[in-house]
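Shown here: the complex without one of its protein chains, the others still in place.
What follows is chain A.
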Amino acid sequence: MRHRSLLVLTTVITTGALTLTACGSRDEAKTGDKSDGKKTVVVIGVDAPLTGSLSALGQGIKNSVDLAAKTANKNNEVPGIEFKVEALDDQAVPASGQANATKLVGNKDVVGVVGPLNSGVAQQMQGVFASANLAQVSPANTNPALSQGDNWGKGEYKRPFKTYFRTAATDVVQGKFAAQYLFKDAGKKKVFVVDDKQTYGAGLAAIFSDEFKKLGGEVVGTDHVTVKETDFSSTADKVKSSGADSVYFGGQYPEGGLLADQIKKTGANIPLMGGDGIQDPAFISASGEANEGDLATSIGYPVEKLPTAKTFIADYQAGGYKDPYAAYGGYSYDAGWSVVQAVKAVVAANSGKLPDDARAKVVEALSKVSFEGVTGKVAFDEFGDTTNKQLTVYKVEGGKWVDVKSDTFNQ
């Protein structure tokens, strides 16, 4: 009996192995005759939180990149190339992001990746992509260290990974812009700063505090919250008794919405301001009606108001996507489109065919990309950062985010 089962096992394994080899050789044969009429498939990888509490943003990123790929295929943007999207879920967990990066690197058809959403996740992915020479364009990372090195705060700028690009402006721009608005336009002088201890939140809160103090304002207290916790009533009471006239929160909307709500419930009628991480409809809808007057900065001009974004919005609606494009839809589309443009340049330079070292060429081409995108002019500087430094302050009015000030930040 034992021998027989062993025999069966061996047969199965051998058959399996043979089938696999057969598949392999057939695939190679197929690659050979791509030149006659058949389109080469190029994959744009996407990494974003597709599940979990930030999935609303992640789904918007995925869909927008998908739209960019479909648009490129429809318009035959790059002759002979067909774009596909492979979207992986990182659940906003750095380790998952790293695993996804490894997986994308392993797929030889991937020539560029859009994502991730979270700066903390990006930190873990950058090295993987750099060693494979695979370009990464994030539509949402705002932590300065990702493109300018860990010592950016001391004025030493060094780009750590040449494969990393982003269409979102950094927190330096955003934090300073927020401080200037709160101090000058809103006339607040005493701020209480809270962050969520994450790469994005803590970084943003620190930049904000520095600029606010530089302008002459006072930081009357600081505290930290833990991600996924929900009871911040003790912190809220600290805010109230500190006598602050405003609160700055570095973090994301799940905690931000609860904190804003709980501060208002203590009877302290002061606005909470945050970054693009809280500028989401869920910030308001999830925490009752108490958010009137809360503020948030976000990168770029409001997508709805840009003439360049009209087609994007119309196409997105026509695309029949289940989830809205959310806060980063425009940037994700532009990120995806920048990869398309880079591939176009690479293919054009190689007499209409995708070269063997496509990944390295795409990285080079990305740094020279320049086009009018959904969010304005898309181009990258010597660090891989976007040259687009437009920002907008949003305010909650009547249960909605309404843009109150848009400006180009120069400094």
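One rule holds for everything that comes next: a residue touches a chain if its C-beta (ideal position, glycine included) is under 8 Å from a C-beta of that chain, and two chains touch if they have at least 3 such contacts; residues count from 1.
Criterion: contacts and distances are computed from a predicted model.
Peer 1: Of the candidate names "Branched-chain amino acid ABC transporter permease", "Formate hydrogenlyase", "Spore cortex-lytic enzyme" or "Acyl-CoA dehydrogenase", which one corresponds to the UniProt protein name of the undepicted chain?
Peer 2: Listed in its UniProt record, the absent chain's protein name reads "Branched-chain amino acid ABC transporter permease".
Peer 1: Which residue among A:Thr102, A:Thr230 or A:Gln317 touches the omitted chain?
Peer 2: Spelled out, the listed residue whose C-beta touches the missing chain is A:Thr230.
Peer 1: Any idea which of A:Thr51, A:Ser131, A:Ser370 or A:Thr387 touches the chain not displayed?
Peer 2: Missing-chain contact among the listed residues: A:Thr51.
Peer 1: Considering the entire assembly, which residues of chain A contact the chain that has been omitted?
Peer 2: Looking at chain A, the ones touching the missing chain are residues 51-53, 55-56, 59, 194, 197, 222-226, 228-235, 237-238, 240-241, 254, 257-258, 261, 265-267, 282, 285-288, 290, 323.
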